[in-house]
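Only one protein chain is missing from this complex, and each of the others stays in its spot.
Note that the chains take the letters A, B and C in the order they are written out, and that residue 1 is the start of every chain.
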Amino acid sequence: MAWMTDEPLLLDQLLQETADDTCGALVVFAGTVRDHHEGRGVSGMSYSAYKPMADKVLQDLEQETLERFPVEQCRIMHRIGDLAIGEASVLVVVRSHHRADAFDAARYAIDTLKVRLPVWKHDEYTDGSRAYQDGVPLQTPDSER
Amino acid sequence: MAWMTDEPLLLDQLLQETADDTCGALVVFAGTVRDHHEGRGVSGMSYSAYKPMADKVLQDLEQETLERFPVEQCRIMHRIGDLAIGEASVLVVVRSHHRADAFDAARYAIDTLKVRLPVWKHDEYTDGSRAYQDGVPLQTPDSER
Amino acid sequence: MLVVEFYGVLQQVAGTRSMELETPQSEQLTVGQALELLHERVPGLSEHLPRVACAQAENLVRRDQIVDTHRPLVLLPPVSGGWRGGNGLDD
Partner (left out) sequence: MLVVEFYGVLQQVAGTRSMELETPQSEQLTVGQALELLHERVPGLSEHLPRVACAQAENLVRRDQIVDTHRPLVLLPPVSGGWRGGNGLDD
């Protein structure tokens, strides 16, 4: 299984990996690259990561989501490298018996990913400039609680 | 566009129909056929619908979801006919600027669909018997509030 | 004469997808009155009728509304669309 990848994210692949006939509910969250940011046109972007930690953070977050919520399957992948408008930067796939649990778990996973995953977004604007977006200080499972 | 269909539901098709470069968040809910129900093995199922009303209910629910929540895209499709284990009975696709809105809107759409859509589930059990599942009395937008 | 159509479990209970119901000539009939005539004809529907919704064409009709006898009166039992969760109705 892969967590961080520089290949386009394939939803079908994660749906296959998580196939589970005991589950009736599937929730997917995808973050996709928008064509604007704070009023400026965006032409593309790239993500860089501290990979030795990032793979482990996603793997641990999948496990934590499975433990915290009554859900049967959880997979998370994050893209690195250059992304075009409309491409997915992140995919979260959750399967459960009850639909409310799948929604809650997917939301928890993406909310938590945002403060724990060591990745950095670098926007390319349509005027040719580039800029790192500011973010949130990195947290660990310990520092949050 | 289609709402009720007796063909397998294709997520890729709904993702293409809702493609929107202004949106950064995508939430998908799918209901899939489970292999058991209340302790009994399920071998398959079929959905029947009152089609003259069902198409309109889904079309109206898409519009209502777009009006109630700050989301840009909402598509809903429901399968009828015979379904095998693991196949999707319903797909909800929402795209928005803010991820919380996409989660809220998708949840509203599936919760509301369950009380408004005139469809009936007929389980086939592994012991060869069949049964309609009981459900919730049909509601309209007016009768709910 | 009024055509009544059944959906879901009602097809099983009534043993048919539709039937023709004799109605009083030259008199307006409410949905509620039509359901009473139907109940006399098919007593087995009694426990289902209180939870049934009625439609004509693509619109739901209330019990106090007048039936358009040129169109079928459609009986819709409690619905089970979307997806049924782990432990029954509400999930």
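Heads up, the rule we're going with is that a residue touches a chain if its C-beta (ideal position, glycine included) is under 8 Å from a C-beta of that chain, and two chains touch if they have at least 3 such contacts.
Just so it is clear, the model here is predicted, and its values are computed rather than measured.
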* Looking at A:Cys23, A:Val90 or A:Ala105, which makes contact with the chain not pictured? -> A:Val90
* To do: Check each of B:Val42, B:Ala100 or B:Val136 against the chain that is not shown and name the one that touches it.
  => B:Ala100
* **Interface residues of chain A (partner: the chain not displayed)** => 31-32, 37-38, 47-50, 52-53, 56, 78, 89-90, 110, 113-121, 132-138, 140
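Assume only the chains that are shown with their structure count from here on.
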* Asked: Could you name the chain whose CA centroid falls nearest to the centroid of all protein CA atoms?
  -> B
* How many angstrom between the C-alpha centroids of chain C and chain B? -> 24
* Whole-Å gap between the CA centroids of chain A and chain C -> 48
* Mind pulling the chain C residues that touch 2 or more other chains? -> 83-84, 87
* Could you say which residues in chain B touch two or more other chains, in rising order? -> 31-32, 110
